[in-house]
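Here the structure comes first, spelled out in structure tokens, and everything after it is commentary.
A single protein chain has been removed from this complex, and every other one stays in its place.
Labels run A, B and C following the written order; every chain starts at residue 1.
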Amino acid sequence: MEAVRLTRQSLSIASAYASLADPECGGVVLFAGRVRPDRLQGSSVERLEYEADRPMALRSLNAIEQGAIRRFRLGRVVLWHRTGPIGVGGISVIVGAAAPHRAQAFLGARWMIDRLKQETPIWKSESVRPARPRPRRPSRTRGRSAG
Amino acid sequence: MEAVRLTRQSLSIASAYASLADPECGGVVLFAGRVRPDRLQGSSVERLEYEADRPMALRSLNAIEQGAIRRFRLGRVVLWHRTGPIGVGGISVIVGAAAPHRAQAFLGARWMIDRLKQETPIWKSESVRPARPRPRRPSRTRGRSAG
Amino acid sequence: MAGTVRVLLFASAREAVGSSQLQPKVEPAGIGLTELVERLGLEFPRLRPVLRVSRLVVNGEYIGSKHVTLRAGDEVAIHPPYSGG
Partner (left out) sequence: MAGTVRVLLFASAREAVGSSQLQPKVEPAGIGLTELVERLGLEFPRLRPVLRVSRLVVNGEYIGSKHVTLRAGDEVAIHPPYSGG
């Protein structure tokens, strides 16, 4: 499986681990981010919706992957993000690092997820189920194209 | 699955991840240690053999588990070690931490594997395939019981 | 030749405008990025607070300065603060 993925399909920890096979790398660290139900007060999140500026996000993920390999001398890397709707408990992101020694794998994985959150053009928005019905607002007039 | 395991059965990343399910914990970090082939010069390791002082090792693993939960406020923990022969590429240990935020999960997992390596009575020995045949030594007389 | 630039809107920018894409017309001489952003803010008042915190990407490059002239066929992406992971 590719080191970098931006996909609407569900992400699997087992597949990520399989992608990190490398006989020289005795240490593997995997990070999974998953959707929590407790984001908003007074309502429970059923799912999050993830969107990306796809070409820019892929470029960012590839730069992070290459940077991590160089900086932490990683043998293999996984940097997978899901887009579209993801239900509570579903995995939105998997970051993985395989290295000869565990310190590199831990530092590399942490560095990648921190960088991803800072600089990869991906956004989540909440699809909530209100705790109680809210009054309907009159529908807003859609603006026409600017210019 | 139990948080702490010391088993001769093979360890699965997918099972470890499943054991870390917790709706309040959006961040999961898994560490897997696996057998490398390159331990000895002039020979290639086919497998390692792991042994434990079982009651003492279980007590140690349980203490590490409890310490990690308290210290890093982890929601769930996995601390699994395999014993017996493990072939090259096989997983000898899985450490997992689920927490509301990723920093805790990273620090908790790192702390657990560092503690395990320092203070859990488990040993590995090498089962090697020599690069070339070695001369046979005369068999040593086994000592009788001391005392 | 007159034509349009393409404005890509993501996340809260898309929600503020109600669309993921706009195609404003530009004169042959082009339009300054600053001017384009002002026009968008006037037309979509809910977009203004988003624009203040967003990064702008012109033809796939992050733009530090707004002293950039856009011409027909150029693409501007409005990136509100990222929240992936």
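In this text, a contact is a pair of C-beta atoms (placed from the backbone, for glycine too) under 8 Å apart; a residue touches a chain by one contact, two chains touch by 3 or more.
Quick caveat, the model's predicted, so the values are computed rather than measured.
> Which displayed chains does the hidden chain touch?
B
> Which of these touches the unseen chain: B:P37, B:G67, B:G84 or B:P121?
With B:P37, B:G67, B:G84 or B:P121 as choices, the missing chain is touched by B:P121.
> Decide which residue listed in B:V4, B:A52 or B:V78 touches the omitted chain of the complex.
In the complete complex, the chain left out is touched by residue B:A52.
> Could I get the residues of chain B that touch the absent chain, sorted low to high?
Here the touching residues of chain B are 33, 50-53, 55-57, 59, 81, 92-93, 113, 116-125, 140, 142-143, 145-147.
By our rule, only the chains that are shown with their structure count from here on.
> Just give me the whole-number Å value for how far the CA centre of chain A lies from that of chain B.
The computed centroid separation for chain A versus chain B comes out at 28 Å.
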